[in-house]
Every structure is written in C-alpha cells, then in structure tokens.
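Let me begin by handing over the structure; questions about it come next.
Note that one protein chain of the assembly has been removed; the remaining protein chains are unaltered in position.
Take a look at chain A:
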Amino acid sequence: MQTLNFQQLWRYQDQLIDGTLHTLLLTLVAAAIGTAIGVAAAAAVRSGPRPVRWAIRGYVELIRNTPSLIQLFVVFFVLPGFGLRMGAFEAASIALGLYFGAYCTEIVRAGLDAIPGSQVEAGQCLGLTRWQVFRHIVLPPALRSVYPAFTSQFVLLLLGTSLASQISAEELFHTGGFIETRTYRSFEVYAVICGIYFALVMTFKLLFAAVGHLAFRWPVRR
C-alpha cells in the first residue's frame, strides 16, 4: 500500500496560495455581481412593468433549471461567437455572478415579501419617496430575514467556483489538478485542496456571523 506523502506538495505552496486567492477573488466578484442583480431584480419583480417582471422570471427560471457548468460554457465558448470575447476568469465571474444573481433574486424577493405593506404606507405618510421607503424602511429588515439563506448561498457559490477549472480559470481546484499531474499524489493534493476550501468556508461563516451581529442589532419581539 502506498504511504501518504505531503512533503512533495510543499514546493507548490506559491501555486496553492495563488489558487486560493483567485478562488477568493472569483467568489467575491461573482457575489458582488449577483447581489447587485438580486436586489435590483427583486425590487423590479415587485414593482416593475410587466415585461420587466416576465424577463426577470425567465432569467431566474433559466438559471435555476440548467446546469451551472453549461452556463459557464455558454459564457466562455458561445458568447465569443457574438463578439464578446473574454478571459477565463472574467467569463467565470460573469457566469457565476449570473448564477448567484438568480438565487439572490429569489432570496431577496422572499425577504421583501415578508415586510408588511403597512410599513411602506407609514413611510409614504411621512412624505418619503419610493426609493427612500425601499432603501431605509423595507430593505434592512428584509435583508435581516433572508441573511441566513443568503450566507448559505454564498457558501455554495464559493464551493461552486471549482467549476471554473473546466474553462482553465486558475482557481484553487485548477491548481490542484496542475499539482496532481506533477506529483501523482492525487489523494494528498485533493485532501489539501479540500482542507483549504473547508477553512475558507469556516472563515466566511465566522465573518458572516460577526457582520450579521453588527448589522442587524435591533431587537425583535417574538
């Protein structure tokens, strides 16, 4: 039986750090794109004109009911045929941003639906604009109510960035493949990669808990 040997991996520490940073960057860029899409689309689904609402429903259903890998291939391999040429990292950011945005739309919409209409009415009665009511009265408690769902989806996004390896984006999983072909230490390589993903997820969970504690401090009566 082959013995475990992690020592060979040590010389690839720079690549591992680089891959980890790319995974982090890819996650954050996709999350930023997706969150912006999610908040805007959820608001538009509630109060936008009918064609916009249909377009958003179509987008959400399309993304949620097709494989993420195919979405990634479409952005990377199909869009260049329409003149939209981009690198692997950019393509992965956009594809994963669209993927996260679809789920984020549904998450934020659920939060907005949970806010009673009387809160909106109270804001209107104070002479606030529709945007002020949305930004100051509706959005904060809506985000609080969906924060756990949002953070879970973020974790799925982080783990899902490994798909980007299929279009050769140099993120953590792709780095693992590279090291494996050099060392033939499959188990050790993927154990380390797995450990890094686990550490990243746990770090984000702690971070989200702290942010949630600071951002949503108001007491609620149960």
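Here is the rule we use: a contact is a pair of C-beta atoms (placed from the backbone, for glycine too) under 8 Å apart; a residue touches a chain by one contact, two chains touch by 3 or more; residues count from 1.
One rule holds in what follows: contacts and distances are computed from a predicted model.
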Omitted chain per UniProt, picking from "Cytochrome c oxidase subunit 2", "FAD-dependent oxidoreductase", "ATP-binding cassette domain-containing protein" or "DNA ligase-associated DEXH box helicase", is "ATP-binding cassette domain-containing protein"
By the document's definition of touch, the residue of A:37, A:72 or A:137 touching the omitted chain is A:137
Of A:13, A:129 or A:203, the residue in touch with the unshown chain | A:129
Can you list where chain A touches the absent chain?
-> 118-119, 121-129, 132, 136-137, 140-141, 144, 216, 218-221
